[in-house]
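A single protein chain has been removed from this complex, and every other one stays in its place.
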Amino acid sequence: MKKSLLALAVLTAVSGAAFAQSSVTLYGKVDLGMVYDAGNPVGAGKSVRLSSGVTGGSRIGFKGVEDLGGGNKFSFQLETGYCADSAAGQSTNVNDANNKKIGTTSAPNFCTGSNNFMGRQAHGDLTGAFGALSAGRQYSLGFNNLATIDPFGAGFAAQANNVSNTGTYLVDPSGIRLNNSVTYSTPNVAGFTGSVEAAFGEVVGNWKSGRETGAGVNYASGPVYAGVTYYAVNTAAGSGTAKRVTTFGGSYDFGVVKVHALGQKVSGNNGAIDIFNIMGGVTVPVGAGSLMASYVKHNDRTSMDEDANQIGIGYQYPLSKRTALYTSFARIQNHNIQGSATSNSAILVGNATDAGTGQKAFNAGVVHNF
Amino acid sequence: MKKSLLALAVLTAVSGAAFAQSSVTLYGKVDLGMVYDAGNPVGAGKSVRLSSGVTGGSRIGFKGVEDLGGGNKFSFQLETGYCADSAAGQSTNVNDANNKKIGTTSAPNFCTGSNNFMGRQAHGDLTGAFGALSAGRQYSLGFNNLATIDPFGAGFAAQANNVSNTGTYLVDPSGIRLNNSVTYSTPNVAGFTGSVEAAFGEVVGNWKSGRETGAGVNYASGPVYAGVTYYAVNTAAGSGTAKRVTTFGGSYDFGVVKVHALGQKVSGNNGAIDIFNIMGGVTVPVGAGSLMASYVKHNDRTSMDEDANQIGIGYQYPLSKRTALYTSFARIQNHNIQGSATSNSAILVGNATDAGTGQKAFNAGVVHNF
Partner (left out) sequence: MKKSLLALAVLTAVSGAAFAQSSVTLYGKVDLGMVYDAGNPVGAGKSVRLSSGVTGGSRIGFKGVEDLGGGNKFSFQLETGYCADSAAGQSTNVNDANNKKIGTTSAPNFCTGSNNFMGRQAHGDLTGAFGALSAGRQYSLGFNNLATIDPFGAGFAAQANNVSNTGTYLVDPSGIRLNNSVTYSTPNVAGFTGSVEAAFGEVVGNWKSGRETGAGVNYASGPVYAGVTYYAVNTAAGSGTAKRVTTFGGSYDFGVVKVHALGQKVSGNNGAIDIFNIMGGVTVPVGAGSLMASYVKHNDRTSMDEDANQIGIGYQYPLSKRTALYTSFARIQNHNIQGSATSNSAILVGNATDAGTGQKAFNAGVVHNF
C-alpha cells in the first residue's frame, strides 16, 4: 500500500494557450500475483488463484493542486480501486426489513476501497502555514502509522493486518479509511507532526452514533520513524465506546538492516474486547532487492483466549524504477478457534486485496506503478 | 451545477509524432460541505453530515471534439459522479416478481447521475451550420432553463428544485437528465435558440410508453436571459400524459443587482396533478463574492392543497479562479402535509447532491473546479 513511486504529471494547457500553473496528475498501480492458500480452518481445502493487488490494491487516481496565493493551496485526491484479474462481480447480501439476510445478489466490484468507485481515497485539502485541513474519505491516522511501521507496508501475505472471516484482526488497522471525516495536521516542526481526526456517523437524530475520533503524533527524520496513534469508535447508541485502539512503534534504518517494532492495545465493548498485539520485523537489502520478515503475536486477554501468531517473509526485486517482482509467505497459528462449521474466528493469511482462505499462503507476482 | 470554470485540455500526440488537431479534455469538480438539517417532518431529529456536492455534484468528465471538415464537428461528453465524502455504498431496494419490496441490498454509489458510472452526462453530438444534434443521456431543456434562471443554479440549500421524500418538487426540474434521448438545437440567431427533444421509453411492444417529448426557446444577449420550455411524459400505457410541465422566466443583470423570475405550471394524470410555482430572486455582488437570495411559492391547486414556500440565502466567495468558499441557508414551510409516520409529502431542504432530512438546512463548504 505504498504510494506510487512515480506520479506522472499530465501536462495541461489553459484554453489551448499556454501551460497552466495547475496540473492534474494521473497515477495508478497494476498488481497481479498468484496466490496459493492452504490450511483452511473449516476443511474446505486449498485455493489457487490470481489476485489483483497482493502488495497493494490495483488502482487509478487523479490528483490536483491549485495555488491560492499567500502560501495556501487547495489540493484533491480521487482514487478508485479496480479488479486487475476478473470481472466476476461482488457477491452482496440482501437483507429484509429486520436486517436479516434473505439472499445474495451481485454488484460491480472495485476489489478495494469498500467496493466503491473512488472508494480508496476522495478528499479535498486546504494546506498552508497553518498546517493541513482535509475532508472526505481518507486513510485513518492509525492505519498510516501501522502501514509505515509494518515492514510489509500492510500488504503481501505477511501483512500485519490479516483478519478472520468474523472480523478479528491480527493487528487492528484502525479502520483503514474513514468516511465523512475531517483531519487536521500541524506543520512539520523539527520532524514532529501532530494530527487529529473525526469521522461522522451521520445518523439522523444522533450525531454521536458510530462517530470515530482519533489523534496521533509522529516523528520522522533521517533513519528514524516513530509514531503513536489513538482512536475510539462510539457505539450505535452513541453513549459508549465500541472500540478503542492505541498503536505505537517505529523503525530505525541501520543501512544493512532496518528494524521495525510495534505494540497495540485494543479494547472496548465494556471489556468484551481486550487484545494486546506486538510485531517485530526487519527489512534487509539483498542484491538489488529487499528481504522483509516479521513476527506478530496477537494476545487475546479475555477468557476466550483466542490467541494467534504469525511468521512471514517476503522478497521484492525491482525490474525497473516502476516495476518489481515479489514473493512472500506467511503462516498463522490460531489458538482456541471459536465458531461454526462455515465461519469461525481463525485469522487467515490474506493480502492487501484478498481476505484469504487459509492459515498459510504463498504469493508470487508483479507490481507496476504508473 | 455550473460548468467547470476552467477545463484542462490534455495535450495529445498522434503516434508519438506531432501534436494532434484533436484533444480530450479532462475536467471535474470537488465539492465538500458541512450540512446541518433541522425540522425533520416526522420527528426523526437533526442531522449533521459531510456532503459531496452542495453547490453541484462532485464529478469527473472527459470531453472531446473532432473537426469533420465543411464546418461540421463531432464531439462527445462523458461525465461521472463520485462520492467525495464516503464509500458507504447506496442502499437499493429488492423487489419480488410482483414488484413488491422484499428487502434491501447495497450497491456502489456514484452520489449523482442516477447512481451510475457516466450517469451525469454521456452523449455524442454532431454540430455544424445546421445546428446541433445530440444523442445519449443529457440534460433536459427544462432543467437547463431552470438552472439558468435559479440564482442558486439548482444547487445549495436554497435551490429551487428541492423535493419531498414522496417525489413532489418545489419547482419541477423537468427530469433533470433524459435517458435514451435525442435533442436538436437550431443555430443561435440574433440571441435566439430553439430546441426539441425526445427520450424513448424503450418498452418492447409499446414505443410510446413513458416517452418524453419537449421543446424550448431561449434568448440570451448581454445582460438578458429569457427562456420558455415545455415537456410532457406519456403514461406507462402510452395513451395519455402522466405529466406536462411549462417553465418560463428569465434574468436581467443590472450590474449592482441581477434579478431572476420564474413561473411554472405542472399538470397531468387527468387533473390529479395541478401545480403552479413562482420564484423570484436576486444575485448581488458583495465584496469579491456574490450574495444570492430567492423566494419560491409552490401552489398546489388540487383539493389536497399541499402548498409550500421557501426562503433561501447564500454567499459564495472565490479563493482563486477555481476554488470558492460558500455558505447557504433555506427554510421551507409546508402546508397540509399528507402521509405516514415514516414518509410524507413535506418538501425538504436538500442540495445538489443530498435529498435532505429537514425543512431547514445550513451549508458551509468549499468547491474546486479542475
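All chains are identified by letter, namely A and B, in their written order; residue positions are counted from 1 within each chain.
Definition applied: a residue touches a chain if its C-beta (ideal position, glycine included) is under 8 Å from a C-beta of that chain, and two chains touch if they have at least 3 such contacts.
Quantities reported herein were computed from a predicted structural model and do not represent experimental measurements.
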| item | value |
| --- | --- |
| Options A:Ser106, A:Ser239, A:Thr302 or A:Asn336, residue touching the unrepresented chain | A:Ser106 |
| Positions on chain B where the hidden chain makes contact | 10-16, 20, 22, 24, 62, 64, 66-69, 72, 74, 76, 78, 80, 92-97, 102-103, 105, 107-108, 110, 113-119, 122-124, 126, 135-137, 177, 179-182, 200, 202, 204-207 |
| Contacts of chain A with the absent chain, listed as residue ranges | 6, 8-11, 26, 28, 30, 32, 37, 40, 44-50, 52, 58, 60, 80, 82-89, 94, 102-110, 117, 319-323, 357, 366, 368, 370 |
